[in-house]
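Here the structure is laid out as structure tokens; the discussion comes afterwards.
Of the protein chains in this complex, one is absent; all others appear in place.
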Amino acid sequence: MNCPQSETPASLYRFLAQSFRYPEQAWLTEPYFDLLGNIKQNLALNSDATGLHWNYNAESDGLELLQIEYTRLFINAAPAVIAPPYSSIYLDHEGNLYGQSAVWVKQFYQLHGFDVEGEGDIPDHLVLELEFLALLIEEQQGDKAEQFLNEHFRRWFPLFRERVLSGSTNQFYSTLLTLVDFFTREEP
Amino acid sequence: MAFQMTRRSFLQASASAALTTALSTWLASGAQARSGFVRKPFTAPGSFGDTTTVTGGVCEMCFWRCQLVGKLRDGKLVKLEGNPKSIDNGASICARGNAGVKLLYDPDRLKYPLKNVGKRGAPVWKRISWDEALDECASRLQGVIKNNGPQGIAIFPHGASATYPMHYFEKVVGTPNNSEASFFQCRGPRDMAYINTFGVQAGENVDMPNAKAILLVGTHIGENIHVSHVKQYLKGLENGAKLIVVDPRFSSSAAKADVWVQIKPGTDTAFLLAVMNYLVKKKTYDSAYVQKNGEGFDKFAKAIAHAELDWAAKICDVPAAQIKEVADLLATNAPHVSIHPGRHVTWYGTDFQRERALACLTGLLGAIGTKGGFVVPKGPKLGKVAWPDIGAEHAEEFALHKMAEKHQFSPPGTPTQMLRDTAISGKPYAIKACITWGQNPIQTIPGQQETIKMLQQMDFVMVVDVMPTDITMYADILLPELSYLERYDIVKTGVQWDLNDKHQQYIAPRMPLVSSVSADHQRKDSVWITNELAKRLGHTKQIPAPSAEAMVDKILAGAQLSVAQIRKEDGIHLQSGTDPYGMVYPVRFFNEDLADAGYSGAPSYTPVAEPPQGFARLVYGRVPVHTFNRTMNNVWLNAEIPENPIWLNQTTAEKLGLKNGDRINLVNQDGVVSVKAGVLKVTLGIRKDTIFTAHGYGTKNPAMTNGVNKGFDDQALITNPAVDPETGAHGMRTSFVRIMKDGKVLSIPA
Partner (left out) sequence: MSQYGMVIDLNKCVGCHACSVACRAEWDVPVGLDSANRKQRRNWVERLGPDATPHGLASTYYVGLCNHCDSPVCVESCPADKVAVTFSDPKTGEKKTLSVAATWKDPFNGTVQIDKERCLGCGACADSCPYTARYLFEEGGVPKADKCTLCVERTAVGLEPACVQTCLARARICGDLNDKKAEISQYVGKGAVRLESAKVKIGPNVRYYGKKKDISLLTQNSTPTALAEVNYRRIFMARMLRPSLKQLGSFKLS
């Protein structure tokens, strides 16, 4: 990326967090896709700049197909949900929600002056973890972000990504997962 | 900063190789003084210490409803325990109760309203908003009501939260087609038989702690666990009660019994008739009670006069001396005897008569209102929240069993078999919408293929549940419900578990132990969902409670209590009770109403079909860690008893060359082969003509990632259910099976 601004990384995490919310017309706008294309291009992520095969078109059934895919991948599905986006599923012995790794995440948030909004919220959802990274960077705590990535995020995200990629051929989510991976993986 | 692109570019530059080398050289030199980390192994913190205790929980891992407290650490539920204030279960809860935490955090739980954009049975789900979901449900239901009338809607409810919507559809919308699994596939025949003998419901109201003898017919306490009930049973045994267990199998109760009657399955009523006839002939029954409170005794005595000990001995395949022993034991200890009414009694389609026999035997022994006898405790009074009866008349008019003049002693609702047959045939009218609410008819109702046929012909199927059970695969719209740990619903009441202790009553509303709101889901409670539907179906004015909490508050107001007050009282209100002993009920030994309707007025024995040569009867029971199919996905419970062994008599096994641990399939009389092989348990503790397994295993929906395909599915083999003529309830121990091993079918030797 040739014009890095100080807020760029934080904004990137926010962008990625939003991207893993339920797909809705309200935010899946042309500017969103322009930005996504822009990021991809800047990173030269894929020699094929049109790698996003899903053509956004409010008139077509593209949005609905994406919603169905999101539901199947992350919410409930028949025959079975592909990849619940929570760290406990991948790190804790029973693969249930709110395992020890989720407790760790919540404590980490609290240690750094944050907490999830609702007392019943499950702290280790992918969206929350990406938003938390954005918050840390906005507060100039890049080293803490690195610690969070190192001690937690990188332990589960690759397993999650693998489950999505082996269970789906959706270009939108595979692109986003590649982006998340790119912005969170350990520096070479 | 970790992610500045400039740094990334820098690292990607050609200098990086040299830098990496330099870095590793430096590290290797030991120049780094120390690590900032220590190794700190994980040590489980336990549930005490820094947790907060939340009171007001009422369990629903089964339907006994023990009172709970939750131990929360920073918003996370870490453990459930019995509420120490409880005079019912106390601080104890069973395995299922303990495992509720794993239901709460089960990642397979339903989270958002889903629309099936694929096929019924092979769904493709799309998350939709509540508004969209409710609008669609309302318009589709409205369509069915318009085309087919309210009776075109069938509802299959189960559990505390389903009562409110069930009553809405019955009383306001006006459909009679309500099939409760708790009646037609469980307790129906018992409840109706006791009502038609004593005029009161049976419950499990036997005073076992103070009994001198306890008779269990098929009941297997231990494999079946309801905390306070087990406490009553054990207290009775500890106090020296003689335990008589009638069961083809050496059950958990038989293992503790003084007398085990290894009866031929299906013949229990003959056994009971012989016991009663013996008592009558020997005049060792409680003639004073019978004279004072009996009705139709002479007709009854005459009707059972044929039931000699030898007659029953032959039918039941037990020694006549043992039947006599049981009768004498009961007479000697009368009236302090607990004749247990059972609970899951839908066995052979002749179950109403067996339950009548149990009730009559209780009356004959004068064991009503006595210490150790049938005693109905007096619970506290509560307020009511009820939908108005505006559709009840219509429902009555279209009740299938009333139209056909069948099953006149049906429990509330419509017998499942009639409902399903009607839906499939369209006669006498069409049933085109199906609502299941907490019930999983694929597993609760025998004849799975018929049930699927019924679902496939519907115009609309709506499912409300907590977990993606098998039935959810057939939903057009699937709505996620809050679990019992996150919602208000029932108000549990009762008395201290030992009736002989200080008389106390308790009132314990179900209140949430954890927040019902989370960014991760949009689950709702049944009151909210029903009200939203009612608003859309034009019944805003009829809504009796604006929210679940308001409903509970209204019910509590009837006892001058409130949610706020109960919170102050640690989840349970205690008040003094009354002495339950001394109550007298009339006993309709011969019931003229039954006779008038064409049924047997006195308890009667009807033989059930015998296994064809080479077959054994398939019977089922429970394991203590599961509530049939409902708990199968729970990771802790699954780990305790991962599969249900198939019990086979040792001599039979030897003859067939089978051994413990072998993998076998079962094939039933219709040629249906079990979906999966089960594990064989070879034992002396079962009759040769009987094969047993625990019911509820064999979940089919892969969305239940822990439960799917675990264990052996006996339900799929119950393809020829019987129907009880009086009540319309199913009989489900009607299948006959042979064994299949390595593709070869083995006949069961006689």
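Letters A and B mark the chains in the order given here, with residues in each chain numbered from 1 onward.
One rule holds for everything that comes next: a contact is a pair of C-beta atoms (placed from the backbone, for glycine too) under 8 Å apart; a residue touches a chain by one contact, two chains touch by 3 or more.
Model, not experiment: these values are computed from the prediction.
Out of B:143, B:203 or B:222, which touches the unshown chain?
B:222
Taking the entire complex into account, which one of B:543, B:641 or B:740 touches the absent chain?
B:641
Please pick, from B:167, B:212 or B:231, the residue that touches the omitted chain in the full complex.
Only one listed residue reaches the unshown chain, and that is B:231.
Given the full complex, what residues of chain B touch the hidden partner chain?
Residues of chain B in contact with the hidden chain: 34-35, 38-44, 46-49, 78-82, 89, 91-95, 97-99, 101, 221-223, 225, 227, 230-231, 234, 237-238, 250, 252, 254-256, 624-625, 635-641, 683-686.
Pick out the residues on chain A that sit against the missing chain.
92-94, 100
Everything that follows uses one rule, which is that only the chains that are shown with their structure count from here on.
Per the centroid of Cα atoms for each chain, what is the distance between chain A and chain B, given in Å?
41
Which residues of chain A touch chain B in their complex?
1-2, 4, 8-9, 12, 22, 64, 67-68, 70-72, 75-81, 84, 86, 89, 94-100, 102-103, 106-107, 110, 116-122, 125, 128, 137, 142-143, 145-146, 149, 183, 187-188
What residues of chain B sit close enough to touch chain A in their complex?
My answer: residues 1-8, 11-12, 16, 42, 73-77, 102, 105-108, 110-112, 114, 117-118, 122-127, 468, 473, 478, 486, 514-520, 635-636, 701-703, 705, 708.
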